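Complex shown without one protein chain; remaining protein chains in place.
The block that comes next holds subunit A.
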Amino acid sequence: MASEILNNVLIAKNLSIGYPSKKGDTIIAEGLHFELKKGELIGLVGSNGIGKSTLLRTLSATQLPLNGSIILNGSDISENTSLQRATQLSLVLTEAPASKNLTVLELISLGRQPHTSWMGTLTPLDLTKIEEAIEATDLVELQNKNCYELSDGQLQRVYIARALAQDTPIIILDEPTTHLDLYHRAYILKLLKKLAVEKQKTILFSTHEIDIAIQLADTMMVMTVNNLAIGSPCKLIEKGKFDALFPPETIHFDKTTGRFSVKD
């Protein structure tokens, strides 16, 4: 039992997400129960506007849940200070950093902020963590470049490295594969898989790359209107959960290949 609690890095209990308002809450999903385990790569899919970002924002405590609780490494997320959360959970957002003048090394070092003193001076431990993050994301040759010199694919690696340097058990990424070509989309998701296995991180990402995600993720979350199906990709395919993802008259899901195709 104790080891199971340790293994479950993030637990959602009876979670309802959405937006509160005076006229009545807009509920996006309710009664969610799930556990995210250590070293697990979780892919979150769903069509545009279904509420993937809302779920990720709620899990990262950027947004309050309508109901229920999120347990992060044994303690309720709402009771933690923002600094405590920052040592548990790091984010890769869709937005680009405000300043493109930062060098790669500087941007990645910023990930150490929750661990540094008020001056932000880096200790030898901080430097080691930064170095590890740079090596894991294969950025050694780019580290002294400015961010405006990099391509979208390289930038995405830099953001992931920053989250790695923050050294948290959980990393949440909001659509890390947008704006990337096929090679880089596969590259980024393979990188996430490698980090989950080698560094024993729990990595949750939302994506539109369902084909690649099915092949790489340990667990998939399939979000449809008022429903969230969670399980291993194979089981979800068997249950036909992917069929409901898009309107069947336009997109068809082939269970044997695990691929989507456009219907004539």
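What we mean here is this: a contact is a pair of C-beta atoms (placed from the backbone, for glycine too) under 8 Å apart; a residue touches a chain by one contact, two chains touch by 3 or more; residues count from 1.
Everything that follows uses one rule, which is that contacts and distances are computed from a predicted model.
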item: From "NADH-quinone oxidoreductase subunit I", "Iron ABC transporter", "Electron transport protein YccM" or "Hydrogenase formation protein HypD", the hidden chain's UniProt protein name; value: "Iron ABC transporter"
item: Which of A:N73, A:Q166, A:T202 or A:T219 contacts the chain that the document leaves out; value: A:Q166
item: Option touching the unshown chain, where A:I71, A:A86 or A:A229 are the choices; value: A:A86
item: Option from A:H33, A:K100, A:K235 or A:R259 whose C-beta touches the chain left out; value: A:K100
item: Positions on subunit A contacted by the hidden chain, ascending; value: 60, 62, 81-87, 89-91, 93, 95-103, 105-107, 109-111, 113-114, 116, 118-120, 122, 127, 130, 148, 166
